[in-house]
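With one protein chain held back, the other chains of the complex are shown just where they sit.
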């Protein structure tokens, strides 16, 4: 018999992440020979991103996207992928995170307590920063700038003397245009999608970290009711999703940077020495996370070590064999 | 369980409950809760009511709580408070006096000035509801005091409020831009001309209305000297100053549109105290009135949000869009069908809800027909704006109703709205027939 599942997604059905999600949905159907069909509710019609964890656990949707930053307590284990640790490669980040989430029994138990099961991960890709009439060539340049930033990255900018302006990424265009913002933290593809290059004069590639703790989770009761074969198919589709998004987002990011260059935005690659200062200052937020993780019975320090090893493993795989889509 | 059937029964039930005087918020919330319960109970095929309790209550809670728990929407109570405070500090009366003196020879001049005020306010807020709440609080009571026809005094501002999303900045255009990956700045520019045409249309309606029925807008009978005009304009300085603060602050990069509301309230309080027009007691009363008024509006908006989530569960929106897709209509017929769908959904649902329910399916469809997505965005936003003033669920009308209270029953406001709707449909046809109206400004930038 055909099983129809509802997937709740707060974002639109546009862009690389939506395409990867659609890929997951199609793969699940293909890998189960049409036995499982997933209907996606886009745009947060069922629940907003800040209610996703509870809504999936309560069965409003059978599965859906959870963005960890809205649930620093509930998603503490997953939050490791949002930390400012060095890795700006989208694919490497996703595969390492994916391995970690599947491998860690502590995280799985913590999720099970909340009636959730992990299925697959996304990333927003490398964190960079674009400015208007300003340029960040060294961390000293951050001092006194009005910056829109998020997460531990924003906190780190603040530590370097940035004046943080609360604003969504969608308002950043206007903010940069009017001068309310000097700089906006972001991702290359998002700069392109929101046409921010029109109001930027410089774009600094930080070669730092990512915001990557967002992915697909499933209601555990519903998951447990599926055959083992279907569960495996969903897990495989989750891994395939990371590969797909890696392919799409890497291309989008490169295209966006090219477009910025074409319209005269100065592309700055932050010096490794300067980048290391960011990493060093950001380390306190990594420590704070490890402490929080310990609070819910997850060994944060051990997990960080494992994460580092996984990042190295997939970086090596990329260097040896290239990305999956180029093999 | 056939979701489309449940959805249609729900629409009917809402109309039924509203007809028998059930408060709008309760009608929407109850139908949505019962409907969702039914959908969840039949989720696995057979009827399992016990399993439906948890998802139903979870969905009802998160959708209502998240609507209220909002930084961005804080601008609505703040702008409502601004209206109350400015009124008690004599700021609104002064600007109205100025409008009246200056426009004494223009029939319906104050109503026209109100609509122009809505247009101006649209340039600083991205939300039609905020626009209607603020201007409604400021304009409608003053017009009623001047003896304007109740329908004109209320409907003009409810309609004028719909300019809020067409004239940039605009929350609806931002959401549309996200769903279509079109340039938000291009969408903003595209909305300007259609917004101004709508504004002129509303002024035309007022002109014709008062021309046919001069008693709808009593003329100023006293004699007015040039000196009176100058004095009235000088007396109106606080309102002008407030407006200058907002516009200067937003476009000068000092604060965001959301922050502007708070700055403006603070500035009005300071001006009120400095002019010795505002007392602490009056300020407190303004805030309490603000709370009562915004609570009832937000209760409806929260219930409407729950209703949207329920409609998402039923799949009635994709069913409609798919039916249109399968029909393989000619471009013109397709456009008419789309307009009909949005007008129909607009009767019940809020603009953002309609967008998240329909755009994921609608956009690929219209792209297939080769329509320009910027132009289509303007068409969609105009349609959604019309939905804000159509019965039975017309949020802008409810906002005005919340302001004027029982002095003007809702059906009188809707009766007045009818004339503005006529021009809205004409403007809509204009925008749909001549894409150049939308594309001229973004194309020349």
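Labels A and B are assigned to the chains in the order they are written; within every chain, residues are numbered from 1.
The criterion applied here is as follows: contacts are C-beta pairs under 8 Å (C-beta built on N, C-alpha and C of every residue); 3 or more make two chains touch, one makes a residue touch a chain.
Criterion: contacts and distances are computed from a predicted model.
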item	value
Protein name as given in UniProt for the chain not displayed, "Xanthine dehydrogenase family protein molybdopterin-binding subunit", "Sarcosine oxidase subunit delta", "TRAP transporter small permease protein" or "Septum site-determining protein MinD"	"TRAP transporter small permease protein"
Per the touch definition above, residue among B:105, B:212, B:227 or B:281 touching the missing chain	B:281
Given B:23, B:120, B:218 or B:435, the one touching the chain that is not displayed	B:23
Among B:149, B:259 or B:385, residue touching the chain not depicted	B:259
Sole residue of B:4, B:231, B:296 or B:325 that reaches the chain not shown, by the stated touch rule	B:296
Where the unshown chain meets chain B, residue by residue	17-27, 29-30, 33, 56-58, 60-61, 64-65, 68-71, 73-74, 77-78, 81, 254-255, 258-259, 261-263, 265-266, 281, 284-285, 287-296, 298-300, 303, 391-392, 398, 401-402, 405-406, 409-411
Residue ranges of chain A at the interface with the undisplayed chain	54, 69-74, 144, 146, 151, 155, 163-166
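In this section, only the chains that are shown with their structure count from here on.
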item	value
Centre-of-Cα separation between chain B and chain A, whole angstrom	35
Residues of chain B that touch chain A when the two form their complex	40, 51, 54-55, 57-59, 62-63, 65-66, 71, 169, 174, 177-181, 183-186, 250-256, 308-309, 312-313, 315, 353, 355-357, 359-360
Touching residues (chain side chain A, partner chain B) in the complex	12-15, 39, 41-48, 50-51, 54-55, 58-60, 165-167, 170-171, 173-175, 178-181, 193-195, 198
